[in-house]
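Every protein chain but one is kept in place in this view of the complex.
Up next, chain A:
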Amino acid sequence: MASVASAAPPRWRRGEGLRALVWLSPWLAGVSIFFVYPLLATVYFSFHHYDLFTLEWAGLDNYRYLLRDPRVVTSARNTLWLVAVMVPVQTLFSLGLAQLVVRLKAGVGLFRTIFYLPSLVPVAAGTITFVFLMNPSTGPWNQFLALFGVTGPDWFGDPAWSKPSLTLLSVWSCGQIAVIFMAALLDVPRHLYEAAAIDGAGAWRQFRSVTLPSIAPVLMFSAVTGVIYAVQYFAQAMIASRVASGATDSPGSTFTPGYPDESLLTLPQWLFQAGFRDYQMGYACVLALVLFAASMVFTLLLLWRFRRSEGAA
């Protein structure tokens, strides 16, 4: 078989590279227009002052401002929190949930549906619901906590609690990840568990030696994409800030993102504010490059993994 294939390629295989180019051409055009060009233009604008009307050379001004901008430090710190706390919490909870569901004997389909559904709720709807549920004085969540004698904080109004509140929201909407984990857990060959059990391995030992190695690629994929989404975290934080503070956001309004006290400010929001509300396009481009660099680090990690698995295939 292999020797036949390595001889002269069959007639219908000829010119495959050219035909591939034809099929790929719309996408290549898309990549050039929506990826390559804007990236180059972003670099160009980052050296200019631009308010939509006048474009003037700024040299390194925007970059110098970046180093002095306290909001960059704040948003970097917030993003770091999301990466260090929210992503692991969401991933581990999803894994635990998946472990539980695949073990159930009754009602698996129903439970899976219930856990999956919240991940489909539109971000705006889910965030508003949580701000309402967790409002300090009348919200059901604090009433629930009061049953146990706990006085709940002003979740979305307290800088110390706003990020944990969004973490709860992320746990509620973890269904997508949990379903992926469920599929991965079901793919682990049963006989491995049986062999481990015969060798006297307990539940934890089985998890460490059988489950974890088998699902490691899926876990890694989920964690890395989770981190990349944390770096671009925008809608939940923006909507929570807006609804909790009661502010409207229209051009010219005084709404600054990150309420309460910039505790929910992330780089994408600050970029949006600088570019599209304050019309400092040049500076927004510098922020965009920072965002690009940050997400590239994690994307490369993912690419490296894909390269490996593709090479093996």
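Just so it is clear, contacts are C-beta pairs under 8 Å (C-beta built on N, C-alpha and C of every residue); 3 or more make two chains touch, one makes a residue touch a chain; residues count from 1.
Note that in this section contacts and distances are computed from a predicted model.
Taking the options "Carbohydrate ABC transporter permease", "AttH domain-containing protein", "Putative D,D-dipeptide transport ATP-binding protein DdpD" or "dihydrouracil dehydrogenase (NAD(+))" in turn, only "Carbohydrate ABC transporter permease" matches the UniProt protein name of the chain that is not displayed. When the whole complex is considered, the residue among A:A41, A:V150 or A:L212 that touches the unshown chain is A:A41. Contact with the chain that does not appear here is found for just one residue of A:P140, A:P189 or A:G202, A:P140.
Interface note: of A:F47, A:W81 or A:F132, the residue touching the hidden chain in the full complex is A:F132. Seen from chain A, the chain kept out of the figure touches residues 10, 12-13, 16-17, 19-21, 23-24, 26-27, 29-31, 33-35, 37-39, 41-42, 45, 52, 97, 100-101, 103-107, 111-118, 120-130, 132-133, 137-140, 143, 172, 176-177, 179-181, 183-184, 187, 218, 221-222, 225, 228, 231-232, 234-235, 238-239, 242-243, 246-251, 268, 271-272, 275-276, 281, 284-285, 288-289, 291-292, 295, 298-299, 302-303, 306-307, 309-310, 313.
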